[in-house]
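The complex appears here without one of its protein chains, the remainder shown in place.
Take a look at subunit A:
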Amino acid sequence: MKRMIFSVLVHNLRCSLLRIENRLLQITGLDAQLAPSLAVNGPSLLPRIDQDSQHDEEQTPSLLDSILWMAAPKKRRTIEVNRTRRRDERKFEKVKYNIEPCPECGYLKQNYILCGFCYAKVCRETALIRQQIKEMEGGPLRAPTVETVVLYEGETPSEQDREKRIVERPRKRPAWFSH
């Protein structure tokens, strides 16, 4: 008997609580799942402020919630994947087929590119000539306003070299330096 009364009371409590909940939901307007029984054209009982503010928040999310925050790898790249990328054909060093011996010095050179050894020879001689000129001038910004001509041992200035500055080099004329 007592158990039955107790269960009935509990049931009544439950029903009343549910009813109160539904009433509250109706009032606040959060139960959007239920379709309206009567579609009435008129102002709603209470303005739906909460929903609007919620919509606004979703449209402008904080940086941390956005999906497009920072690209990051999802999984570790396996050694097989890494190896196929590193040992791909285009990553290999290409073999050069345009190497030939230089006809002048015999060292190797690339086609249509100056021979490194011959160029180094020329650079050395040019440096010595420049040293000579530096000694002749004796200081900076003293270059004369006439042309310069380089003469080697046993050479006399020709008719064209009359008005030119002469730089003497005490050695035999190199084969690659023509008049």
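Criterion: contacts are C-beta pairs under 8 Å (C-beta built on N, C-alpha and C of every residue); 3 or more make two chains touch, one makes a residue touch a chain; residues count from 1.
By our rule, contacts and distances are computed from a predicted model.
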Task: Chain not present in the shown complex, as UniProt names it (candidates "Large ribosomal subunit protein uL22m", "thioredoxin-disulfide reductase (NADPH)", "Cytochrome c oxidase subunit 7A2, mitochondrial" or "WD repeat domain 63") - done: "Large ribosomal subunit protein uL22m"
- [ ] Decide which residue listed in A:K91, A:R142 or A:H179 touches the omitted chain of the complex.
- [x] A:K91
Task: Residue among A:V81, A:I99 or A:I166 touching the omitted chain - done: A:I99
Open item on the list: One chain isn't shown here. Among A:L18, A:V81 or A:L108, which residue touches it?
Closed with: A:L108
Task: Touching residues on subunit A - with respect to the absent chain - done: 86, 91-93, 95-96, 99, 108, 110
